[in-house]
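A protein chain is absent from this complex, but the other protein chains hold their places.
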Amino acid sequence: MRNTAIIRIHCGDQRGLIAKVTDFIHRNSGNVLALDQHTDQEEERFFMRVECNFKGIMLDQDKIRKDFQLEIADPLSMVWSIQFSDQLSRMAIFVSKASHCLFDLLARYQAGELNVKIPLIISNHKVLEGIAKKFGIPYYHLPVNKETMEKVESDMLKLLREYEVDFIVLARYMQILTSNFIDEYKYRIVNIHHSFLPAFAGAKPYHSAHARGVKIIGATGHYVTSDLDAGPIIDQDVIRISHHDTVKSLVQKGKDIEKIVLSRAVKAHVENKTMVYKNKTIIFT
Amino acid sequence: MRNTAIIRIHCGDQRGLIAKVTDFIHRNSGNVLALDQHTDQEEERFFMRVECNFKGIMLDQDKIRKDFQLEIADPLSMVWSIQFSDQLSRMAIFVSKASHCLFDLLARYQAGELNVKIPLIISNHKVLEGIAKKFGIPYYHLPVNKETMEKVESDMLKLLREYEVDFIVLARYMQILTSNFIDEYKYRIVNIHHSFLPAFAGAKPYHSAHARGVKIIGATGHYVTSDLDAGPIIDQDVIRISHHDTVKSLVQKGKDIEKIVLSRAVKAHVENKTMVYKNKTIIFT
Amino acid sequence: MRNTAIIRIHCGDQRGLIAKVTDFIHRNSGNVLALDQHTDQEEERFFMRVECNFKGIMLDQDKIRKDFQLEIADPLSMVWSIQFSDQLSRMAIFVSKASHCLFDLLARYQAGELNVKIPLIISNHKVLEGIAKKFGIPYYHLPVNKETMEKVESDMLKLLREYEVDFIVLARYMQILTSNFIDEYKYRIVNIHHSFLPAFAGAKPYHSAHARGVKIIGATGHYVTSDLDAGPIIDQDVIRISHHDTVKSLVQKGKDIEKIVLSRAVKAHVENKTMVYKNKTIIFT
Partner (left out) sequence: MRNTAIIRIHCGDQRGLIAKVTDFIHRNSGNVLALDQHTDQEEERFFMRVECNFKGIMLDQDKIRKDFQLEIADPLSMVWSIQFSDQLSRMAIFVSKASHCLFDLLARYQAGELNVKIPLIISNHKVLEGIAKKFGIPYYHLPVNKETMEKVESDMLKLLREYEVDFIVLARYMQILTSNFIDEYKYRIVNIHHSFLPAFAGAKPYHSAHARGVKIIGATGHYVTSDLDAGPIIDQDVIRISHHDTVKSLVQKGKDIEKIVLSRAVKAHVENKTMVYKNKTIIFT
């Protein structure tokens, strides 16, 4: 995996985009390992993810960045990013009281499934501190209410900077974050909502699903925006239920898809397989 | 299947209900073939479906009805029904322009999969008349607009009575029926809505799904009530989509689940496997 | 939940079975909470699960057992069992090196989702001892090979008796147990097989799935019998894959369904929702 890089770009559609990008890579002694491309015909927008590796032991990452910007991105008005494989993303987890998503993420983390570093866990409750300890990860208990929210978010941001956090996972963190906070981590906060959005946005979705009498419930992994539960959807999944189910059993069954969907959304983010455009995602395979 | 009957009941929960009903059946020389029961603990409501057969060539259906009413239903304040296997339900199909659900229902009908008689098809367009002809079923073209709605519905009801229709299937009939009409066929109008309700109720759900960027779309079979797209849900199913999908491809993919879900909902209704209570369904297996 | 009991029976089909059982319950001051019944027409076999509660603080469980045996089970040649809610099942977990199923079960256990007591974990490897310690559960490391198998199984049985284990969960325990061992826990050993059985029975199912080029992989929770991977199936689930998947990514994706299916199979067993007849299961809802 040495010297592997992932380039993601989007720009107005035009002729020759793929050739220009792949040609740049070859001129820099790189080789395309995988290329996934999508053109949104309505928006006339071009999206691409290229995985490539570069020859040579000493790769000048900064030079590649600069050259790509000048030769390719600027002339084509691209929005783009490059991540080299030697950079390990640093992921913070926010939780409240429910343990299932946290346990699932940490079990994957310990098994080496998640290609990240988890430097800290933040919670508005003490309940899950024991789990953090089991895994030897610092746990910050920051209770929050309407009055203290501003102060608490400022403390959080300080912690996140201190721990050099790249992105945040809300693993059933039942608090609403301010736009101010969200802007600091734009499209870098992954949330799991316990319903099949846009059905049952807001609080207590399982109660609403039960009241409506649906035959299938779901979970949605999405990026957090200031518009509650309306951010770009990364992944969703569903599970069949019946008239036998009570709110309690829905909560129980829902946990299984919540944790699976969250982990898939986190993985897509970590592997640079997501792009956001106009509040929708492109999810590369 | 001679002399088979299906009894459906619901009533306030109390001790001994199952024993009382099964005892009644045995006293009338009947035998329980299948029994499915559900108790809604919150509502303290008891639901049961019993399939049984009765000995003897000459079964006095009226006597069984009367006796059950007097001995069981009245003392226990039951809502109940009985259908004997020699009664074949008569089903009307309403369509507009889309052919997929109609074709699917008629193909099943011709293959003997649907245990019904389809005496007529009603449509506000002429487009599908050819299909009705292929299958030799009378097709009534009743165009409708806001002004003529009252008159047209009255004509429809006359036709339905004339053809002794037991229940109606809206196979992508894109018109809203009045409360007046719906009341005549309470919980006997099965509709297919082309979204995963309650998400994207109303018109153009695939456009809304595309705009929101969901990763899964669905279809919902439900009973029609005067509250649009909010009637009791019978069945739902979903299909995975991606950023590659356009509104057009969503419409296309959606058709596959629409017709499957509609046929399952129709089947559940025909086989007396549905019960409605407080705008939710119990679907027996 | 005080004084609640679950009765499961099967016997040759005959008239009046339900009435006889529910009548027995009422005569003993019991009330039916839920009843699920199934008649296998081909086998002419009747299956039933009844959940009931009994009035009175002092319930004579032995008397109910004896009376049911004499009055109901013997005359009708029933195979039957009753479990009272004050009995908590004791579940042993067997593991090898893979942690995902173990973590998942223990996370559920700690969150109070599994209505069992887990007194011990047994493994042929040391690898997962740390996880057992995290949860404070005794971990027995019993390495095994062909020569030592007989001795090791005998040690295991001793441990299981000592800890009064009711049933065993093979959470990716990659060893084959002898018929001798299996007979001691007939239909009380739940295994997760990492394929959609009967496809890819035996070792390395993900390699086989990859070689065959299937588009969906699965996992199967089943009771262990002496016929390898051919025991009665409790639950199955699947996940969609593509040509992009390598054996490695199949293993990874498979883990998600393995742990979910295993937990559902365990739950069905714990809640007395399973019955086995002629190597097939009835799974009550």
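Order as written gives the chain letters A, B and C; numbering starts at 1 within each chain.
Everything that follows uses one rule, which is that a contact is a pair of C-beta atoms (placed from the backbone, for glycine too) under 8 Å apart; a residue touches a chain by one contact, two chains touch by 3 or more.
Quantities reported herein were computed from a predicted structural model and do not represent experimental measurements.
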| item | value |
| --- | --- |
| Omitted-chain contact residue, chosen from A:4, A:37, A:175 or A:249 | A:37 |
| From C:33, C:176 or C:238, residue that would touch the chain that is not displayed | C:238 |
| Residue, one of A:23, A:60, A:86 or A:183, that touches the chain absent here | A:23 |
| Residues in subunit A touching the chain absent from view | 15-19, 22-23, 26, 31-39, 240, 285 |
| Contact footprint on subunit B, counting only the chain that is left out | 99-100, 103-104, 107-108, 110-111, 113, 134, 242, 244, 252, 255-256, 260, 263, 285 |
| Chain not shown, touching residues in subunit C | 38, 40-42, 196-200, 212-216, 218, 232-238, 242-244, 246, 279-283 |
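Just so it is clear, only the chains that are shown with their structure count from here on.
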| item | value |
| --- | --- |
| Same-site or different-site touching of subunit A by its copy subunit B, using the half cut | same |
| Distance from the mean Cα position of subunit B to that of subunit A, given in whole angstrom | 42 |
| Sites on subunit B at which at least two other chains make contact | 38 |
